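The chains shown are only part of the set, and none of them has been moved.
Each chain gets a letter, A and B, in the order it is written, and its residues are counted from 1.
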Amino acid sequence: MSEEVMNGLKKDYLYSLILKNQRADGRDFEESRDIVIKTNIIEKAEGSASVKLGDTYLVAGIKIQPGTPFPDTPNKGVIITNLELIPMASPNFEAGPPGENAVELARVVDRGIRESHSIDLKGLCIVPGENVWLIFIDIHVIDDGGNLMDAACLAAIAALLDVTVPAKKYGIGEDFKLPIRDIPIAVTAVEIDGSIVIDPSIDEGRIAGAKLTVTSNIDGSISAMQKSGVGLFTPEQINYVADVAVRRSEELREKFLEL
Amino acid sequence: MDKPEKFIIDGIRLDGRKPDELRPMKIEVGVLNRADGSCYLEFGKNKVLAAVYGPREVHPRHNQKPTTAVVRFRYNMASFSVEERKRPGPDRRSIEVSKVSREAVEPMIFTEYFPKSAIDIFVEVLQADAGTRTAGINAASIALADASIPMRGLVSSCAVGKVDGELVLDLMKDEDNYGEADMPVAMTPDGEITLLQMDGNLTREELKKALEMATEGCKQIYKLQREALIGRYKKELEEHKEDVELVETITESEETSIESTTTVNIDESGGLDDE
């Protein structure tokens, strides 16, 4: 009960701030929290990255091994994206197979990478119909500080940029860097009492009505979108978020030059 | 089918539709006995059933919410609904579709009227042909109304896609398989968006136009949904002759208002697509 009272108070407080064009951590509505990306943190993985986005912390590891292609794409490599909301990361997460939130996060990350054609899957064919490179993207959420979506997308693409395909180990020629052709960046916004704020903190995420993630590419086009949450957007709000997301993704993409 | 060279020839799509045309849609309301509300819906080759139970008790109890109803949505594909037999049970795709579908209809339900209880929505896909999630949402929305669940309004859903570089409404299977973008949308009668997903490639200008096309598509579907519910209502009334006189007045005026805003009917209007 007292927890519900607290949540009510917190909600009222955040609402009152929004009315005054303010956020609890002093950010502007279009401002992200600080981001720290580190790559090559797990030597045993073929690629890896950790992302800190404000209080959110997660790790992505890429494992690569040869395997059978899907029957309908015999000459293409395979991407398998998995995300776990391990109970370490939040009192709200439980052990067990991925629930709907983890599945949604993994699938939106996957679509962003896949639909931007970021990875040249045809370049990952070894023997057509028989042997291709399987790319396992595993994202481990360690600390849930809100907006896991953007952090997960950043970690996935950062880890992919770090990948060396271990061809030699399997006797399939020389090792080579995974060719990455685009850097899709996801930007998430939420609607709170009619206002739109970018990169919601965990408390903002909790009181938000609807959430929208827009993943955009180097050329400014959009490769994935996902609305979630029990709430509504007007078409105008969608277009506004898309604009902000494309702008913001350009700034974030510069992060990757630093790596 | 292999990829055709062109999807739109002289402004006409492979199945004869215009770019902004929906597939045919057929709606039957109240088709099930056990469920509190139900709907069978076909559009294009999609065949879906929606059923609603509730408000009812929540088991186990710690899943109850003290101040609102819990809305649950289970989207399921029958094993025989697709080309290759699908293993029974939920997969990652159906878990995601269930989640976004729930979030598409829940904003319209007065959940605060039913604290501690559950409203269960079940969508079964009997045949799939691109657009099953939008079909399911359209059917679920009607089933909710049929179950007399208090709602702010019906939700209507269709997809906009891109083929041959051109935006088209309501992708059918081949357009979906080889298309350049797919964007399922669900909307309130006021044009507010409760579902939005997209994969593929859209410029910001295309997104803007796509949202406008989706709005038009959802409007058409809304009218079909409303028509189907009124049809059901009239049929019920006819079964209670004593009430007919009073009712006819009501329904006629309703019908008039419909006819004044639409010329769509079941045979010549369209369907939905969402993947």
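Here, contacts are C-beta pairs under 8 Å (C-beta built on N, C-alpha and C of every residue); 3 or more make two chains touch, one makes a residue touch a chain.
What you are looking at is a predicted structure, and each value in this text was computed from that prediction instead of being measured.
Summed over the full structure file, the protein chains occur with the copy numbers A x3, B x3.
Note that only the chains that are shown with their structure count from here on.
The geometric centre of chain A is 29 Å away from that of chain B, both derived from CA atoms.
Within the complex formed with chain A, the residues of chain B that make contact are 66, 92-93, 95-96, 98-100, 103, 106-107, 183, 188, 191-204, 207-208, 211-212, 215. Interface residues of chain A, counted against chain B in their complex, comprise 4, 98-101, 103-104, 106-107, 111, 114-116, 209-210, 212, 217, 220-235, 238-239, 242-243, 246.
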